[in-house]
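Mind looking over this structure? Questions follow.
With one protein chain withheld, the remaining protein chains of the complex are depicted in position.
And then chain A:
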Amino acid sequence: MSVLRPFRATDMFKFNNVNLDVWTETYGISFYLSYLSRWPDLCCVQQAPSGRMMGYILGKAEGSGAEWHGHVTALTVAPEYRRLSLARKMMDLLEFVSDEIYRGFFVDLYVRCANYVAIDMYEKLGYSVYRRVREYYGSLGVGKGGRDEEDAFGPDMRKPLSRDPGRRSVRPNGRDIIVSAHDVP
């Protein structure tokens, strides 16, 4: 049970309980504002009735032609609110808006290879690996989680939307396809 509402600029004052998590990065002001100034409808918050923030999702729409799609940039839920289907609901909303409003062909996202919980979750939600990106998080060196990210092959995962009934945007052997970060837009 939670309130689903738009992410607002002033939520930056309130997201500490969510962002102090090891897997969640706190970016500069411009990062959040650049999303809000372009795709406010792909950014939303789950809030407890007490007013505490429970989690949020930030997304964008990008690509051209058959590559036009929705992208999940950040998805995070505060530790005490996990396993309550909050991530699932926020993903539902992002997919719905990417489909209905932006008319994208698919939704995609990158995960750090060590983030097993997230990879499992996305698979349950119907995402499959499209390719693996070498050192996608490489520039961060040792990740905030304290793991050595050197041989990271972070999966780039996709799920087709209604505009892609033939499922052309995904492929079964994605795990075997490895590209370097430079080849990814």
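A few remarks follow.
By our rule, a contact is a pair of C-beta atoms (placed from the backbone, for glycine too) under 8 Å apart; a residue touches a chain by one contact, two chains touch by 3 or more; residues count from 1.
Everything below uses one rule, namely that contacts and distances are computed from a predicted model.
Comparing "GTP-binding protein", "Polynucleotide 5'-hydroxyl-kinase GRC3", "Actin cytoskeleton organization protein" or "DNA repair protein RAD51 homolog 3" against the UniProt entry of the hidden chain yields the protein name "Actin cytoskeleton organization protein".
The chain that is not drawn here is touched, among residues A:26, A:162 or A:180, by A:26. Seen across the whole complex, the unshown chain contacts chain A at 1-6, 8-10, 12-14, 16-17, 19-23, 26-30, 33-34, 36-38, 40-41, 44, 48-50, 52, 79-85, 89, 93, 96-97, 100-101, 144-147.
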